[in-house]
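As you look at this complex, bear in mind that one protein chain is not there, while each of the others sits in place.
Coming up: chain A.
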Amino acid sequence: MLNDILLGLSDALTLTNFLYIAAGVLIGQVFAAAPGVGALTAVTIAVPFTFYLNPVTAIGFLVGINKGGTLGGAVSSILMNTPGSPEATATAFDGYPMAKKGQALKALRTAHFSSVTGDAISDMVLFLVAAPLSILALQMGPAEMAAVVLVALVVVGGLVGNSIVKGLIAAFLGVLFSLVGTDPETAGGRFTFGIPELMDGLSISAVGIGVLALGEIFRQMVFHGDEANGSAQAAELGSREANRFRWRDYRSVAPTIFRSSAIGTIIGAIPGLGSTAAAFLGYSSAKRAAQDPESFGKGDIRGVAATEAANSAVVGANFIPLLSLGIPGNVAAALILGAFIIHGISPGPQLFAEQSRLVYALFGAMMIGTFCNLFIGLFSMRLFSKLIQLPLVLVLPCVVLLCVTGIIVASNLFGAWLLVGFALMGFLMRILNFSFVTFIIGFVLGPMFELNIRQTILLSDGNIGFLLTRPIACGFILMALYIAWRLGKRRKLGAPQLSM
């Protein structure tokens, strides 16, 4: 056992591995920092190249891209208010106001250290308790999954904004668009209009990047980015002191980081929920726990820390079901699973027993990846923070180009048209004050909720007593009710709500 650990770690700690992992992290950071391109595109392109590498190097390289990507995703959210993927949406809530106050570098550093901490914590959980946690994941049947999604929906309901009606309209619109595709039960088409590209539904990248990033860019173009750039630049020159991220800042956000890391790790260990749910849950919980929730959304450092720690913690924890059950938790993990297979490794229950040396080599590679992310981030974040000084006239067209190219690479030309359509929608939602946040949440969580509820109804044969045999599901449902009650009480008291 100890022998395997040492052999595995020494397999990981070679110069070749180190260079590949560092390159992966750098690629991940840069790809994810560019809105619309994303680390997922980088992983997709990189998979075929890894065929020629040895297994540890190959997986380490891909894991490096994945890790770098979780950090890079924060960059465009903070600097331009244009999240490159849904998981970084909540980063912009406080990151962008910080940038406008001239604290771009501080926001990026917060994201950097929170992301690396969240990632490191979830890696530790993976190394230490992968096996018991994977048993927990197996307990999560359709009823439990539906109940967890219900909790997530109620919790993020706190983000609905000032107008509940508009927030709900946007949320249900998100659910409506998520219905496009093939019905899971009958395989009949829903809103597909005979277009084969729509059979698998609207791609999350086209909808997400369109509404979140390109929609915001359209708004900045139309309104000349008046407040956006000018004031940020002025403030940048104004107070260098306020732009520093100090040790005492880290200490002040540490509780937030730990809470979000725990949320991200649990969500990541359950296949299928994903980092977007974790990010919003992390943000909402931090806001709820705060003494002064009204400061969130106005450039509170805890908002950035909560989101980034949560969505990064998903990355390590996603490997829990991947390694122990062979079940990928998200698309990136599915691509890495493909790389495992071509290298003759079949993840699953037998992997730890049969190839423990390889498992520990992989853990070693993940640790190197976390270290590289920390180290490279020290330089890259400073470099990225300079981007805010570029005039928007130059930046915006480049970003539009990146978004469109990214979609065409990831899907096809049809995806590019969808992107433009959803960008227009995101633009209209912004000027009409509809919450694009609840729209995205509805779009991401809607299908999960639908499928799991339908599965539960079929399994129970329509008998509600079935729920009594599922204690975990009951626990989550009670939790959702309690949170809804607390939320209603707070709203009645007139506590200020976040509007976006």
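Quick notes on this structure:
What we mean here is this: a residue touches a chain if its C-beta (ideal position, glycine included) is under 8 Å from a C-beta of that chain, and two chains touch if they have at least 3 such contacts; residues count from 1.
Here, contacts and distances are computed from a predicted model.
Per the UniProt record, the chain missing from the shown structure is "Tricarboxylate transport protein TctC", taken from the list "Multicomponent Na+:H+ antiporter subunit C", "Tricarboxylate transport protein TctC", "Acyl-CoA reductase" or "Nuclease SbcCD subunit C".
Contact with the chain that does not appear here is found for just one residue of A:I341, A:L401, A:I431 or A:L468, A:I341. Of the listed residues A:P271, A:G364 or A:G442, the one in contact with the hidden chain in the full complex is A:P271. When the missing chain is restored to the complex, the residue among A:A74, A:A310, A:L325 or A:V359 that touches it is A:L325.
Summarising the interface, chain A meets the missing chain with residues 44, 47-48, 51, 137-142, 182, 184-189, 194, 196-197, 199-200, 271-272, 321, 325-328, 334-339, 341-342, 344, 346, 348-350, 412, 451, 454-455, 458-459, 461.
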